[in-house]
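Note that one protein chain of the assembly has been removed; the remaining protein chains are unaltered in position.
After this line comes chain A, so read on.
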(Lines give C-alpha, C1' and ligand atoms only; values in the text may rest on other atoms or scores of the structure.)
Protein backbone atom coordinates (compact mmCIF):
# COMPACT_ATOMS: atom_id res chain seq x y z
CA UNK A 1 0.00 0.00 0.00
CA UNK A 2 1.69 3.16 -1.16
CA UNK A 3 1.16 6.61 -2.57
CA UNK A 4 -1.09 6.62 -5.63
CA UNK A 5 -1.75 9.02 -8.46
CA UNK A 6 -4.96 8.55 -10.43
CA UNK A 7 -5.91 10.42 -13.53
CA UNK A 8 -7.70 10.24 -16.81
CA UNK A 9 -5.56 9.63 -19.85
CA UNK A 10 -6.71 11.48 -22.95
CA UNK A 11 -6.79 9.29 -26.00
CA UNK A 12 -4.87 10.69 -28.96
CA UNK A 13 -6.89 11.99 -31.90
CA UNK A 14 -8.26 9.42 -34.24
CA UNK A 15 -7.93 6.44 -31.97
CA UNK A 16 -10.65 4.59 -30.11
CA UNK A 17 -10.55 3.45 -26.50
CA UNK A 18 -9.27 -0.03 -27.23
CA UNK A 19 -6.37 1.33 -29.29
CA UNK A 20 -5.62 3.88 -26.58
CA UNK A 21 -5.41 1.15 -23.97
CA UNK A 22 -3.11 -0.91 -26.17
CA UNK A 23 -0.85 2.08 -26.69
CA UNK A 24 -0.51 2.64 -22.96
CA UNK A 25 0.02 -1.05 -22.29
CA UNK A 26 2.77 -1.17 -24.91
CA UNK A 27 4.52 1.77 -23.29
CA UNK A 28 4.39 0.07 -19.90
CA UNK A 29 5.69 -3.20 -21.31
CA UNK A 30 8.50 -1.45 -23.17
CA UNK A 31 9.66 0.06 -19.88
CA UNK A 32 9.86 -3.44 -18.48
CA UNK A 33 6.63 -3.75 -16.51
CA UNK A 34 5.25 -7.23 -16.06
CA UNK A 35 1.57 -8.13 -16.08
CA UNK A 36 0.26 -9.14 -12.69
CA UNK A 37 -3.45 -9.73 -13.05
CA UNK A 38 -6.55 -7.64 -13.37
CA UNK A 39 -7.90 -4.90 -11.19
CA UNK A 40 -11.26 -3.25 -10.76
CA UNK A 41 -12.35 -0.10 -8.94
CA UNK A 42 -16.11 0.32 -8.70
CA UNK A 43 -18.03 3.29 -7.44
CA UNK A 44 -21.69 3.39 -6.52
CA UNK A 45 -23.39 6.63 -5.54
CA UNK A 46 -26.37 7.30 -3.32
CA UNK A 47 -28.50 10.31 -2.65
CA UNK A 48 -31.02 11.07 0.03
CA UNK A 49 -34.75 10.99 -0.55
CA UNK A 50 -35.01 13.62 2.15
CA UNK A 51 -35.05 16.87 0.16
CA UNK A 52 -33.15 18.80 2.82
CA UNK A 53 -30.15 16.54 2.70
CA UNK A 54 -28.38 17.26 -0.58
CA UNK A 55 -25.21 15.30 0.05
CA UNK A 56 -24.09 12.47 -2.20
CA UNK A 57 -22.59 9.33 -0.74
CA UNK A 58 -20.06 7.39 -2.79
CA UNK A 59 -18.98 3.85 -2.00
CA UNK A 60 -15.81 2.47 -3.54
CA UNK A 61 -14.77 -1.13 -3.96
CA UNK A 62 -11.09 -1.39 -4.87
CA UNK A 63 -9.72 -4.84 -5.74
CA UNK A 64 -6.41 -3.77 -4.19
CA UNK A 65 -8.21 -3.83 -0.81
CA UNK A 66 -10.58 -6.78 -1.22
CA UNK A 67 -11.78 -6.97 2.36
CA UNK A 68 -12.65 -3.28 2.59
CA UNK A 69 -15.18 -0.88 1.24
CA UNK A 70 -14.82 2.88 1.36
CA UNK A 71 -17.68 5.28 2.03
CA UNK A 72 -17.23 8.93 1.28
CA UNK A 73 -19.55 11.88 1.43
CA UNK A 74 -18.82 14.62 -1.04
CA UNK A 75 -16.89 17.24 0.98
CA UNK A 76 -17.66 15.27 4.05
CA UNK A 77 -16.51 12.40 6.15
CA UNK A 78 -14.72 9.31 4.97
CA UNK A 79 -15.05 5.86 6.47
CA UNK A 80 -13.35 2.54 5.81
CA UNK A 81 -15.64 -0.43 6.42
CA UNK A 82 -15.81 -4.14 5.75
CA UNK A 83 -17.74 -5.80 2.95
CA UNK A 84 -21.14 -5.64 4.62
CA UNK A 85 -21.45 -1.94 3.74
CA UNK A 86 -23.55 -2.73 0.67
CA UNK A 87 -26.02 -4.80 2.65
CA UNK A 88 -26.18 -2.13 5.35
CA UNK A 89 -26.93 0.59 2.82
CA UNK A 90 -29.58 -1.53 1.16
CA UNK A 91 -31.38 -1.63 4.52
CA UNK A 92 -31.47 2.16 4.43
CA UNK A 93 -33.02 2.13 0.99
CA UNK A 94 -36.07 4.05 2.12
CA UNK A 95 -33.87 7.08 2.84
CA UNK A 96 -30.73 6.60 0.76
CA UNK A 97 -31.27 5.45 -2.78
CA UNK A 98 -28.75 4.53 -5.44
CA UNK A 99 -28.36 7.33 -7.95
CA UNK A 100 -29.70 6.87 -11.44
CA UNK A 101 -26.86 6.15 -13.77
CA UNK A 102 -25.68 3.55 -11.34
CA UNK A 103 -22.27 2.07 -11.01
CA UNK A 104 -19.20 3.42 -12.70
CA UNK A 105 -16.02 1.34 -12.77
CA UNK A 106 -12.46 1.26 -13.98
CA UNK A 107 -11.37 -2.20 -15.02
CA UNK A 108 -8.21 -3.42 -16.66
CA UNK A 109 -4.71 -4.81 -16.49
CA UNK A 110 -2.37 -4.39 -13.54
CA UNK A 111 1.38 -4.15 -14.11
CA UNK A 112 4.29 -4.31 -11.67
CA UNK A 113 7.55 -2.58 -12.41
CA UNK A 114 9.97 -2.79 -9.51
CA UNK A 115 8.41 -0.76 -6.71
CA UNK A 116 5.79 0.75 -9.00
CA UNK A 117 2.33 -0.61 -9.72
CA UNK A 118 0.71 0.64 -12.92
CA UNK A 119 -2.97 0.17 -13.56
CA UNK A 120 -4.50 0.93 -16.92
CA UNK A 121 -8.27 0.73 -16.84
CA UNK A 122 -11.22 1.34 -19.08
CA UNK A 123 -13.84 3.43 -17.33
CA UNK A 124 -17.37 2.34 -18.08
CA UNK A 125 -20.88 2.99 -16.85
CA UNK A 126 -22.92 -0.08 -17.61
CA UNK A 127 -22.43 -1.01 -21.23
CA UNK A 128 -20.96 2.30 -22.36
CA UNK A 129 -17.28 3.12 -22.04
CA UNK A 130 -16.31 6.63 -21.01
CA UNK A 131 -12.53 6.83 -21.11
CA UNK A 132 -9.22 5.52 -19.83
CA UNK A 133 -7.94 5.85 -16.27
CA UNK A 134 -4.31 5.48 -15.29
CA UNK A 135 -3.17 4.79 -11.75
CA UNK A 136 0.45 4.83 -10.66
CA UNK A 137 1.35 3.59 -7.21
CA UNK A 138 4.73 3.84 -5.55
CA UNK A 139 4.48 1.07 -3.01
CA UNK A 140 7.31 1.68 -0.52
CA UNK A 141 6.44 5.24 0.40
CA UNK A 142 3.59 6.39 2.63
CA UNK A 143 4.14 10.13 2.39
CA UNK A 144 3.01 11.75 -0.86
CA UNK A 145 5.14 14.84 -0.41
CA UNK A 146 8.30 12.78 -0.14
CA UNK A 147 7.94 10.74 -3.30
CA UNK A 148 6.08 13.13 -5.59
CA UNK A 149 9.20 14.02 -7.60
CA UNK A 150 9.97 10.35 -8.19
CA UNK A 151 6.42 9.67 -9.29
CA UNK A 152 6.48 12.64 -11.67
CA UNK A 153 9.61 11.22 -13.30
CA UNK A 154 7.91 7.88 -13.76
CA UNK A 155 4.80 9.55 -15.13
CA UNK A 156 6.91 11.43 -17.67
CA UNK A 157 8.34 8.11 -18.82
CA UNK A 158 4.87 6.69 -19.21
CA UNK A 159 2.68 9.47 -20.45
CA UNK A 160 5.10 12.36 -21.05
CA UNK A 161 2.84 15.12 -22.35
CA UNK A 162 -0.03 14.33 -20.00
CA UNK A 163 2.07 14.12 -16.83
CA UNK A 164 0.81 16.45 -14.09
CA UNK A 165 2.62 19.72 -13.47
CA UNK A 166 1.97 19.77 -9.75
CA UNK A 167 0.58 17.73 -6.88
CA UNK A 168 -3.12 17.00 -7.42
CA UNK A 169 -5.42 19.11 -5.30
CA UNK A 170 -6.85 16.09 -3.53
CA UNK A 171 -3.43 15.17 -2.17
CA UNK A 172 -2.27 18.73 -1.56
CA UNK A 173 -5.28 19.41 0.65
CA UNK A 174 -4.72 16.45 2.92
CA UNK A 175 -1.22 15.09 2.52
CA UNK A 176 -1.40 13.26 5.84
CA UNK A 177 -4.60 11.43 5.15
CA UNK A 178 -4.90 7.68 5.01
CA UNK A 179 -3.50 6.48 1.65
CA UNK A 180 -6.58 4.41 0.82
CA UNK A 181 -8.66 7.55 1.35
CA UNK A 182 -6.52 9.57 -1.05
CA UNK A 183 -6.85 6.85 -3.68
CA UNK A 184 -10.61 6.65 -3.22
CA UNK A 185 -10.99 10.44 -3.40
CA UNK A 186 -8.97 10.63 -6.61
CA UNK A 187 -11.12 7.94 -8.20
CA UNK A 188 -14.30 9.70 -7.12
CA UNK A 189 -13.08 12.94 -8.68
CA UNK A 190 -12.15 11.11 -11.88
CA UNK A 191 -15.51 9.35 -12.11
CA UNK A 192 -17.40 12.58 -11.43
CA UNK A 193 -15.50 14.34 -14.21
CA UNK A 194 -16.23 11.55 -16.65
CA UNK A 195 -19.88 11.48 -15.67
CA UNK A 196 -20.17 15.25 -16.23
CA UNK A 197 -18.33 15.04 -19.52
CA UNK A 198 -20.67 12.37 -20.85
CA UNK A 199 -23.74 14.28 -19.71
CA UNK A 200 -22.60 17.40 -21.52
CA UNK A 201 -22.26 15.67 -24.83
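As a convention for this text, contacts are C-beta pairs under 8 Å (C-beta built on N, C-alpha and C of every residue); 3 or more make two chains touch, one makes a residue touch a chain; residues count from 1.
By definition in this document, contacts and distances are computed from a predicted model.
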item: Hidden chain of the complex, named as in its UniProt record, picked from "AP complex subunit sigma", "Tetraspanin", "Proteasome subunit alpha type" or "Mediator of RNA polymerase II transcription subunit 18"; value: "Mediator of RNA polymerase II transcription subunit 18"
item: Hidden partner chain, touching residue among A:71, A:104 or A:184; value: A:71
item: Candidates A:48, A:129, A:152 or A:192 - the one touching the absent chain; value: A:48
item: Given A:1, A:38, A:95 or A:145, the one touching the chain that is not displayed; value: A:95
item: Contacts of chain A with the absent chain, listed as residue ranges; value: 48-50, 53, 55, 57, 66-67, 71, 73, 76-77, 79-88, 91-92, 94-96
